[in-house]
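What you see is the complex with one protein chain gone and the rest in place.
Per-chain residue numbering starts at 1, and chain names A, B and C are given in the order in which the chains are listed.
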Amino acid sequence: MAGNTFGVQFRVTTFGESHGPAVGCVIDGCPAGLVFDEEFLQQEMARRRPGQSALVTQRREADWVQVLSGVFEGHTTGAPIALLIPNEDQRPRDYEHLTDVFRPSHADYTYWAKYGDFRDYRGGGRSSARETAARVAAGAVAKMLLRQHSIEVRAYVSQVGHITLQTPYTELDLSLTEANDVRCPEPAVAEQMAQLIRQVRKAGDTVGGVITGIVCGCPPGLGEPVFDKLHADLAKAMLSINAAKGFEYGSGFAGAAMLGSQHNDLFTTQSGSIRTLTNYSGGIQGGISNGMDIYFRVAFKPVATLLRDQPSVNTAGEPVIVKGKGRHDPCVVPRAVPIVEAMAAIVVADHWLRAAR
Amino acid sequence: MAGNTFGVQFRVTTFGESHGPAVGCVIDGCPAGLVFDEEFLQQEMARRRPGQSALVTQRREADWVQVLSGVFEGHTTGAPIALLIPNEDQRPRDYEHLTDVFRPSHADYTYWAKYGDFRDYRGGGRSSARETAARVAAGAVAKMLLRQHSIEVRAYVSQVGHITLQTPYTELDLSLTEANDVRCPEPAVAEQMAQLIRQVRKAGDTVGGVITGIVCGCPPGLGEPVFDKLHADLAKAMLSINAAKGFEYGSGFAGAAMLGSQHNDLFTTQSGSIRTLTNYSGGIQGGISNGMDIYFRVAFKPVATLLRDQPSVNTAGEPVIVKGKGRHDPCVVPRAVPIVEAMAAIVVADHWLRAAR
Amino acid sequence: MAGNTFGVQFRVTTFGESHGPAVGCVIDGCPAGLVFDEEFLQQEMARRRPGQSALVTQRREADWVQVLSGVFEGHTTGAPIALLIPNEDQRPRDYEHLTDVFRPSHADYTYWAKYGDFRDYRGGGRSSARETAARVAAGAVAKMLLRQHSIEVRAYVSQVGHITLQTPYTELDLSLTEANDVRCPEPAVAEQMAQLIRQVRKAGDTVGGVITGIVCGCPPGLGEPVFDKLHADLAKAMLSINAAKGFEYGSGFAGAAMLGSQHNDLFTTQSGSIRTLTNYSGGIQGGISNGMDIYFRVAFKPVATLLRDQPSVNTAGEPVIVKGKGRHDPCVVPRAVPIVEAMAAIVVADHWLRAAR
Partner (left out) sequence: MAGNTFGVQFRVTTFGESHGPAVGCVIDGCPAGLVFDEEFLQQEMARRRPGQSALVTQRREADWVQVLSGVFEGHTTGAPIALLIPNEDQRPRDYEHLTDVFRPSHADYTYWAKYGDFRDYRGGGRSSARETAARVAAGAVAKMLLRQHSIEVRAYVSQVGHITLQTPYTELDLSLTEANDVRCPEPAVAEQMAQLIRQVRKAGDTVGGVITGIVCGCPPGLGEPVFDKLHADLAKAMLSINAAKGFEYGSGFAGAAMLGSQHNDLFTTQSGSIRTLTNYSGGIQGGISNGMDIYFRVAFKPVATLLRDQPSVNTAGEPVIVKGKGRHDPCVVPRAVPIVEAMAAIVVADHWLRAAR
């Protein structure tokens, strides 16, 4: 119950610390007979990998995934799939000055409050975003499952700092998302975002952002009606990503200002299928998918690591100065796009399997 | 795995339909020896009860809770606590015209997609907000546990439609929340909100809103670091409430526009305790409480039931007109305040017990 | 995690104490569309009910089950099924002399060690076999599910004290099980068992016994391969019944003395189906059903309540005499037959749903 497992039928358990030998995951519940596409798995890892561009951290990791179990002759067997991602570019020495110091807005203090002196302080240890490499690996397997059923999960950067992409997702060409380092499908906006990121990096600062996610092709009937509503599980999945501060789906916070007569999505029949004319519901009603697109937004705070000295305290409660050094992302959202997709894919795959009875 | 249970150590399972004999819950994991305050339990029920004021639904329910087990001589015994709330003012006849019709933006269609013809269509059946009576009962027990440890959970209405309470919670007198029917602690704003609700009710319409929640007195160290982050579980809990569309904590979506140098909460020592100078983190860092106030906002859409005729389709996919009748709330947020508190209390009680080792 | 829930897909949570207002259960995960046979439910309750014959406890309970939720117009809806069984013949006064005394081989001492002074001492409170009424109710629903798929669960008494029914189950007419009060399908042996039970009752004593259970019609493929082996879950289910001391399936303990060349069940093809020539495996191989009959035996100790005075200690550790009074069974196995069936049905229904994907 220490919370390192996500999902009910498609259960992902992750392990590993930033500067230990490896991170990885075990997926339990993936059905037998799924074609296991290792090349696709590696492509997904490459999307999250550090060191891809000037906009992200310069830690260098190949992130080559070893498939230890659960796959035989190119197919899943129904046994647990263990995926291992060795850490190659650890630099534990970089963190020796932090053994008893709490970096502002990091998890150093709260881990110390929870685990005492036994935390692995090196690069945040278990709290490091390095853990999300395991999520992306698991998410790639979830995507393999979903694409068999023509369900597709996409995400893109829709805000960096004050720069916002206003165009709704329905009017965007999402195939352009990967065409730039920011992962914003509108090239002109992407360029502004990239400039802002370069600028805050130069200033030793960081900046927040928003990612929009979409699930297309989800059939009606996924999700459970009370506590495990499809969007409730999406919310938990998204908020479990490092630096996430908010989640909304469909009309979201804007829906709070609307009238029912505006907001209600009227049903209609299109080529024999029941559809809605509008989609303020965000593809989910009563916690269960209705066959329309599911879309949502996730807010991320600015990364807490700055290339500036900051005042703080140590484990004795004494004032200290935290030096601004170490490798980090100036803005988390470009690399978080595949993580958002991975977690959404895990949620939908999990509910697919829960419903498939 | 049908999702009617919430929590890990403090596990709440709810049951019951809107127009069946009763709703209720079983709480498993409440420790032995807790003073069981039945009067407080009834008070909490009264806060959620329908028919309290002109602003809410006119269904009449005493919502008197029967304690069936787990309590002996005024204390909890460690055995499961079963709480039963009989339904008194059922009017299943009111729903006979809906047997094969999908009300817009309700769960009628998705339940039908999931369960086929076997759904209880009367007043939404299991999808009705009547289910939340069981949550409030369970939440009252969670609050009994938390107040033993001086942890307090509060909530209030901070937005109705376009009317927004701008004052931050730290500058409000939260003891005024219950002084008006809207449950907004700023009387002048509350009155505007009440007017808006009366106006949309008169128009046969409904309106959305936002509730702000606060957890005070939570010690450092609650929450699990990876998937079961304290705020991730709060997000799931809040999004599992009927009509919820979004969740944010601490800086939330506004944090996405901030720089790290603005957003970082610097640590300091105050009378021997480690505190932060600002609280953009919302009392949680790395998924674990840091001892500062936890605060969050939950967006609710306008209620889907309108006193207007609406076009829709039936189970055969044929066009129909859904009549505007039945008892309902013109705005969900006043009655959702105790529900938000209940779910927050359940999450924090659950993590209190998970951490208490 | 307080252990009042059993099952993964077909999840049964029980609640209630021996001398509180009611016992009951919530079943979560029962699929929608199952014909709900209330008459059958009551029949099953009648089989476990106290006061049926001179061989069992004289407590008088109608054990009439109230169906609170999850059933609509004669079918299950997929929502949780809450079943309530009011306690009618409580006599808490009978137990007032036991407030601070530990009855030998009861759970009084261990509950006190676990829960402190807050235990409900009346008739064992939560540890009473009265809790099994809720299991029989849940088991009846599991049986409704299984019989749709032609799976049948049967049990009978195969030993009371030193009197053993030697005939293997395959040579018995199990329709005779309910023809006598002992529930042993061989009338002559049943009569010897009944005599022994009457004799120990007269002596103020009690006696143990063994129940044999059989699951017929289970298709191949049920069970999970590693920890949740079908027989491992059966073992847990059986050992969770009050007074159970042992479990074996197939060849059981006798198999330990056998050679592999004797014990191996050779495969053959019969009318197009793969079968085994012998069935030492007990219908389960590698934790998964193979289509043959599943059979198992459960040992029960003699009931701990005696109509004799016994020396013991109290909460202060001082010597006391426990008076021999109160209503109880002289032998647990006749009434435990429907409980064994209920738990077996719950296990098989659970794995049926887990496999049905």
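One rule holds in what follows: a residue touches a chain if its C-beta (ideal position, glycine included) is under 8 Å from a C-beta of that chain, and two chains touch if they have at least 3 such contacts.
Keep in mind that what you see is a predicted model, and the values were worked out from it rather than measured.
Visitor: From the listed residues C:T110, C:S150 or C:T167, report the one that touches the chain absent from this view.
Guide: Among C:T110, C:S150 or C:T167, only C:T110 touches the chain that is not shown.
Visitor: Give the residue, chosen from A:Q66, A:T167 or A:Q199, that touches the chain omitted from the document.
Guide: A:Q66
Visitor: Sort through C:F72, C:Y121 or C:F300 and give me the one touching the missing partner chain.
Guide: C:F300
Visitor: Where does chain A touch the missing chain, residue by residue?
Guide: Against the left-out chain, chain A lists 1-2, 4-5, 8-9, 11, 13-17, 20-24, 26, 28-29, 32-33, 66, 68-70, 72, 75-82, 84, 114-120, 125-126.
Visitor: Touching the missing chain, which residues of chain C?
Guide: 1-6, 8-9, 14, 102, 104-107, 109-111, 113-114, 124, 126-127, 131, 159, 161-162, 200, 205-210, 220-221, 223-229, 231-240, 242, 245-253, 255-269, 272, 274, 276, 280-282, 284-291, 297, 299-306, 308, 310-313, 317-319, 354-355
Keep in mind that, in the parts below, only the chains that are shown with their structure count from here on.
Visitor: If you average the Cα atoms of chain A and of chain C to get two centres, how far apart are those centres in Å?
Guide: Chain A and chain C have C-alpha centres separated by 46 Å.
Visitor: Nearest whole angstrom, what separates the Cα centre of chain A from the Cα centre of chain B?
Guide: Chain A and chain B have C-alpha centres separated by 26 Å.
Visitor: Centroid from C-alpha atoms only, then distance chain B to chain C, rounded to Å. What do you get?
Guide: Computed value for the inter-centroid distance: 39 Å.
Visitor: Could you tell me which residues belong to chain B and also touch two or more other chains?
Guide: Residues 1-2, 4-5, 8-9, 14, 114, 126 of chain B each touch two or more of the other chains.
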